[in-house]
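Below is one structure. I have some questions about it.
Left out: one protein chain. Kept in place: all the others.
Presenting chain A:
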Amino acid sequence: MDLKEKLLSSFLVFENQVDIDSYVHDVRNDAIKIFEEKGFPSKKEEAWKYTSLNKILKEDYSVFPQQENAIEYKDIKKYFIHDIDTYKIVFIDGKYSSHLSQTTHDGIDVCLMSSALTKPKYRILIENYFNKAATKDSLSSLNTAFSSEGAYIHIPKNKLVEKPIQILHFSTGNESATMLQPRNLIVVDENSHVQIIERHQSLNDNPVLTNSVTEIFTNKRAIVDYYKIQNDNSNASLIDNTFIKQKKESVASVHTFAFGGKLTRNNLNFFQEGERIDSILKGVTIIGEKQHVDHNTLVHHIEPNCESHQDYKGIFGENSTGVFNGKIIVEKEAQKTNAFQANNNILISDKATINTKPQLEIFADDVKCSHGCTIGQLDESAMFYMRSRGIPEKEAKALLMYAFSNNVLSSVKIPEMKQRITKIIANKLGVNLGFDL
């Protein structure tokens, strides 16, 4: 049985476990139909031209991991940003782990999707927001159909959430292959500010496929800073579908640090529904081996006087492949839009590949849109310069790569997060530079 069939039949089993007499289940039902009709995307589709899911779909995934798997904090501490106080929502094989989490209902809700989807007090919010940002593509629909668990965050108006919130999804690999479909909903009301860090981590080498959907609603003048750490091991694949709806004068930023995993596809979508909105999309990708990272971004400018800033840096070694497909749509009403997009890449191996494609659809006439992509090698004259000062080749390369990523790193607002990323990069490059940039 192929994965699609398996999922479709699993849906019937899934329905036995949930309340089918609800708004949410109507949404699920519609979603499974879309998935049934469309199936998994293939390379024939323009948006999937450079990324093939064929190989990773061949595994015999367990769709509902059975066991309750306990992990000790000490074994996974390193995956947390642990030197500062944070809220934590932790999942192990898709199931909530209360002993690893630190949630709250004190003025804000940092808790579970499973509660939000079932408890009456969340009903209105769910009806207003659940699946209202996600598009009806097949993978998001697949996630919607099975949506039952994930992070639920609601920040009411005028709250400055001082502690960052970490969302961590672990897979134990106790089953030979696991498919996970976390569903996150984040609603940030007027004037509030929140910082969120998300990470997916498998704990052994068994194949894992995560098809995640995160919906973020940034209401009037709200600020959301979202950080994604993607540094999974070489049999873990991630399809990350993130949808952000912004209301007027809000600022939303997403930083994606893609350093690992087998195949990573980031579908990052911003919808601007108000004036004077700022959307920020930044990423650093450093991969090697046969890793594949695909950033597929969309910024939809719908109203006037808004901005978007995209800055993606990629360093590709060995046989790795990278894809950047950045789409900007500026609607006719969206006059005075400022949209910037940059994608700079360095290939450090002859066998590495990068496909980069800007896509601009502009229907307004008074806009500033710029895009630029570069593909190059490490600057030889800079290498000689540094080496002539006594910095060995490997360290000189690392220093150049840091420097290359620095534009993106420098906009990370949580210092501990920045240090962590710097450390991951140093580890990846096998150097110790003794300072943070």
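Operating definition for what follows: a contact is a pair of C-beta atoms (placed from the backbone, for glycine too) under 8 Å apart; a residue touches a chain by one contact, two chains touch by 3 or more; residues count from 1.
Heads up, the rule we're going with is that contacts and distances are computed from a predicted model.
Asks: Between "phosphoenolpyruvate--glycerone phosphotransferase", "ABC transporter permease", "Fe-S cluster assembly ATPase SufC" or "ATP synthase gamma chain", which matches the UniProt record of the unshown chain?
Replies: Record says "Fe-S cluster assembly ATPase SufC".
Asks: Where the complex has a chain not shown, which of A:44, A:121 or A:389 is the residue touching it?
Replies: A:389
Asks: From the list A:174, A:338, A:355 or A:407, which touches the chain that is not on show?
Replies: Missing-chain contact among the listed residues: A:407.
Asks: Consider the whole complex, including the chain that is not shown, and state which of A:278, A:331, A:379 or A:416 touches that chain.
Replies: Considering all chains, including the one not shown, the answer is A:379.
Asks: Touching the absent chain: which residues on chain A qualify?
Replies: The missing chain touches chain A at positions 379-382, 384-393, 395-396, 399-400, 402-407, 433-435, 437.
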